[in-house]
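The other protein chains are all here in position, but one chain of the complex has been omitted.
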Amino acid sequence: MEVVEGRLIPKPAVIEDVVDEAPNVRTFYLRMPEGYPEPKPGQFNELYVMGVGEVPISVSDVTQEGLVAHTVRVAGRVTEVLAEASVGDVIGVRGPYGRGWPIEQAVGKDVLIVAGGIGLAPLRPVIRHIERNRAKYGKLTILYGARAPRHLLYKYELEKYASIPNTELLLSVDKAEGPWEGHVGFVTDLIPKADIDPERTIAMICGPEIMMRFTIKRLYEVGLKDNQIYLSLERRMRCGVGLCGHCQMGPYFVCKHGPVFPHWFIKKYFWVEQI
Amino acid sequence: MMRRKLKVAVFKFASCSGCQLQILNMEDELLTLTDAVEFTYFLEASRATAPGPYDVTFIEGSISTPEQEELVRRVREESRILVAMGACATAGGIQALRNWLRLDDVKRAVYPNPEWVKALEHSKPVAEVVKVDYELRGCPVSKERLLSFIKQVLVGRKPYLRREALCMDCRRKGNVCVMVAKGIPCLGPVVQEGCGAICPTFGRGCYGCFGPSIDARPEALASRLREIGMKDRDVARLFKGFTGWSEKFRKVIDELEGGAR
Partner (left out) sequence: MVSGGIYSGKFGELRKLFNALRLRGYRVIAPKLEDSVIRLKEVTSFDEVPYGWEDIQAPGKYSVREGGKHFRHGPDAPKRILYPPRLELFRLRPDWSVEYPKERFPPTALFAIKPCDLASISVMDRVQGGIGDPYYLALRKKLIIIVENCVEPGATCFCSTMGTGPEARDGFDIAYTRLDDDLVVFRPGSDLGVELLSELNIEPATDEVLRKYYDALKNASLKAKAPFELERLPDELELGLNSPVFKEVAERCFGCAGCNMVCPTCFCFDVIDEPELDGGAVRVRVWDGCFSYTYAEVAGGNFRKDLWARYRHWVLHKFAYWVRQFGVFGCVGCGRCITWCPAGIDLRETIKSVVEWVRSRGGS
């Protein structure tokens, strides 16, 4: 049974830190088991709570000390139990899985990040990567929207993104609920406001599917083409390794062929209702 | 993740006690369970009772009288997790057959002094009176599902039991489809899994004691049954049996009977 080993077996990881991000959203920093490979930006892990079940969660950071962060929204029966875990608890992990963001192809180009709600989590490692390799990339534009200011993730570092050299950060909320200097409306409204050079930009999008579809339409308007647009999809990634079938979108196993896809590649299916 | 002992209560309403017996039938498992679970109110098992609040309350039976309505409301207030257990509690049960008749007629047919019987107009599933957190279906409930449910509560997770059509489970088990091979009407395609496909295993059609599956399409099955030669009246009867008062089956029954009239 050695082939199953490392594929469907969760290995223990220790929770080293827990950060409350937003209502119902917490980030867990995990000390990964030995032999766990460093995840690339955009990849995900299967997190497992003993006897409860497993859930695919994007990597939202890898710290200098090698802790791997997962930002989890309480939404289902596994995340509900996971949310109650605290420092010192042990959960199971397996991964990293999937294809991540095109950080190599983006070298020498401008990078445009468009994120909605929890969708910023898988893009945070991209921001980190650019910050650490600043000279290799052109302008970084971050457009981020959430339901309300209190739902924005990583509030303690969000403003700092703006001070990364040659970076533009624009925020948007659906409802201000109090003092708010940013935009009120859709995150897609920020696209025409941002300074985007369509000739040299790679766009990376993550959020609800409807938001991603609107974003793509807006990006067309400012002159981006399909092969400059990348998006990360959510599906029911049960096994994570292309065995169980649940995450199919058209002919693609999102867990294995994605979750990040170039838009031209999936366009034929992505716009079809309930594909 | 095991915490303090789980306080469990079992209450009986209009029912035959068969579901409660399934708890007692867990025998071996029950012994291991008693380390983690304490039955604080379970008259079928012990006269000794303790007052609420309860962590988990299993309700057996339908709500058929005004007193029961009153009691189940009180039980709800005392229960953290309320579970409707069995066909009576989840769909009104076999006694819900009277829901299609006039209560006075039924009373007169059964009792010498019908005026003594105080009953509600309908035999109701628990969810028609109070909020139900989970349903364990079946007549009786499956003890495997009961045990799985309790274990899941013990690890602190929201219990999850698959609710797809029985056909999947039946065919996984290796049964031959009785509808295709024998022309026997079977409710399996629209009934929730969980029983282990007992009836089809013995060459009978499913009569639906687990009630409608998630996203069930009884109207499509009804058309097919008519297509293979069943009369409207017989299709309606098949659906009526054990869980006919469930919303989805009731709709089909009403359409079939309305059509016949």
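Each chain carries a letter (A and B) given by its place in the written order, and its residues are counted from 1.
Basically, a contact is a pair of C-beta atoms (placed from the backbone, for glycine too) under 8 Å apart; a residue touches a chain by one contact, two chains touch by 3 or more.
Everything quoted here is computed from the prediction, not taken from an experiment.
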Selected from B:R73, B:R102 or B:R172 as touching the chain missing from the view = B:R172
Determine which one of A:V87, A:A162, A:A176 or A:I275 touches the chain that has been left out.
-> A:I275
On subunit B, the omitted chain is touched by residues 1-2, 32-33, 35-36, 148, 151-152, 154-155, 157, 162-168, 171-174, 176-177, 179-183, 186, 188-190, 203, 213-217, 220-221, 223-224, 227-228
Touching the hidden chain in the full complex, which residues of subunit A are there? Just list them.
-> 1-4, 8-12, 48, 50-54, 75-76, 79, 90, 92, 208, 234-236, 238-239, 241-246, 248-251, 253, 268, 272-275
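One rule holds in what follows: only the chains that are shown with their structure count from here on.
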Once you find the CA centre of subunit A and the CA centre of subunit B, what distance in Å lies between them?
-> 43
Residue ranges of subunit A in contact with subunit B within the complex = 49-53, 77-78, 80-81, 84
What residues of subunit B sit close enough to touch subunit A in their complex?
-> 1, 151-152, 155-158, 160
